[in-house]
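Take this structure, written in structure tokens, and hold onto it; I'll ask about it next.
Every protein chain except one is present and positioned as in the full complex.
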Amino acid sequence: MIDIFTTGGTIDKVYFDALSEFQIGPAAIPDMLRENNVHVPHRVTQLMRKDSLELTDEDRETICAAVAASEATHILVTHGTDTMVVTGRVLKAIAGKTIVMTGSMQPASLRVSDADFNVGFALAAVQTLPPGVYVAMNGMIFDPEHSVKDRAAGRFRTEA
Amino acid sequence: MIDIFTTGGTIDKVYFDALSEFQIGPAAIPDMLRENNVHVPHRVTQLMRKDSLELTDEDRETICAAVAASEATHILVTHGTDTMVVTGRVLKAIAGKTIVMTGSMQPASLRVSDADFNVGFALAAVQTLPPGVYVAMNGMIFDPEHSVKDRAAGRFRTEA
Amino acid sequence: MIDIFTTGGTIDKVYFDALSEFQIGPAAIPDMLRENNVHVPHRVTQLMRKDSLELTDEDRETICAAVAASEATHILVTHGTDTMVVTGRVLKAIAGKTIVMTGSMQPASLRVSDADFNVGFALAAVQTLPPGVYVAMNGMIFDPEHSVKDRAAGRFRTEA
Partner (left out) sequence: MIDIFTTGGTIDKVYFDALSEFQIGPAAIPDMLRENNVHVPHRVTQLMRKDSLELTDEDRETICAAVAASEATHILVTHGTDTMVVTGRVLKAIAGKTIVMTGSMQPASLRVSDADFNVGFALAAVQTLPPGVYVAMNGMIFDPEHSVKDRAAGRFRTEA
């Protein structure tokens, strides 16, 4: 069983006409897994609806506690991209689980979005990688300790 | 470097108005990888444009020869779903490479399609699994020797 | 009240995985009008599910009879593009109604399709034009008696 925790981020942004703005809405991932005909056993829990720039230390503790408390050894976390590696470094305190983080540069609600691809990519990574914490973005697997989001280039890259 | 071979199948079907019908067009995967901001080194080769029900033994030999001749040890093959496991069994003759097959139930050209998700899923699987031949569909990894496409259920499943 | 009759054509093609082919499915227009937040009073009736190349004289009589029998004076007909003008000429026998025909070059189920635009265009035309029969395609209004589908160019054009 794969335990999926959602925290918000770009992937879950939808447009609210009554507010004339985009906000983080319900987690995109349940509809996404159904539409993509996914049959691997899983459970989805929405932990929070936050832009990752707004995540506090307490939020990271909440995420960490939820992952640690899960009986599952395969954990997928969807997360805003801006501070994904920061949360990833905190999650490294948890031993014995394969923890894969992903998100998207464009909301899942857009016509052209990397959300479906990235979640597919992460869902394979979480089933196949050994215990540890990984960032699954841009069709690559990164170590959160040695990677950064390069905002100007619009992608993640390895950094010593 | 990941060597990607395309053979046709549902994933590559597009609508030709002048013919009033859908046919297999150019491989969907290059645009897909670009739109999804994929940065892992790869190369794409279109081997054929066939529905997998029409693949002959000679076609399977062609696919096998291309995979064997590649200097890459990580190979992704996009393929129609109907005979994906048949080709997968033939590919088992090749040792020392991680070969992952995927495709989709709905063309990549459709508004609702499992193509992006499946290719993302397969692209992680090919980077993380040990040498062998795998079918990556429905968010799961199957052994082509012990799996079938269940047409009625619209999904792959394990079979002894 | 606008009476909408659907007859099939490219606009209604969907992919059936179990058959490995596209076929004309349920009319696309009810979901389309709901998704586009359309509030003009209307009713939708699916008359047939046919490629317009396969429409017979009897089919055209059926369409004509349904339009003539409707108590509405504003009628929208969705139809395959190949013989849209042929049916349009038959409908000219009906006096006193504004009858607008439309369809699409790419199925409504595709990511890039002219279906939504064309139906929107036709829905305004049917509310604003005087009685007569019109083909509403390519952002233009044509007289079926003096227009043809130019297959090579992928568009309709006026012809003397």
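Should a chain be cited, it is by its letter among A, B and C, assigned in written order, with residues numbered from 1 in that chain.
In this section, contacts are C-beta pairs under 8 Å (C-beta built on N, C-alpha and C of every residue); 3 or more make two chains touch, one makes a residue touch a chain.
None of these values were measured; they are calculated from a predicted model.
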| item | value |
| --- | --- |
| Omitted chain's touching partners, listed by label | A, C |
| Identified contact with the non-displayed chain, of C:A65, C:A93 or C:V112 | C:V112 |
| Sole residue of C:I11, C:V85 or C:A136 that reaches the chain not shown, by the stated touch rule | C:A136 |
| Which residue of C:I11, C:L47 or C:A125 touches the chain not shown here | C:A125 |
| Absent-chain contact - pick from C:V40, C:L53 or C:A93 | C:V40 |
| Footprint left on chain C by the chain that the document does not show | 32-33, 35-40, 105, 112, 114, 116-125, 127-129, 136, 138-141, 154-155, 157 |
| Positions on chain A where the hidden chain makes contact | 10, 13, 15, 17-18, 20-22, 51, 53, 80-82, 105-107, 109-113, 151-152, 154 |
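We adopt the following convention: only the chains that are shown with their structure count from here on.
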| item | value |
| --- | --- |
| Partner chains that chain A and chain B have in common | none |
| Distance from chain B to chain A - Cα centre to Cα centre, in angstrom | 26 |
| Chain centre separation (chain A, chain C; CA means) in Å | 44 |
| Rounded Å distance, chain B centre to chain C centre (Cα mean) | 37 |
| Sequence positions of chain C contacting 2 or more other chains | 111 |
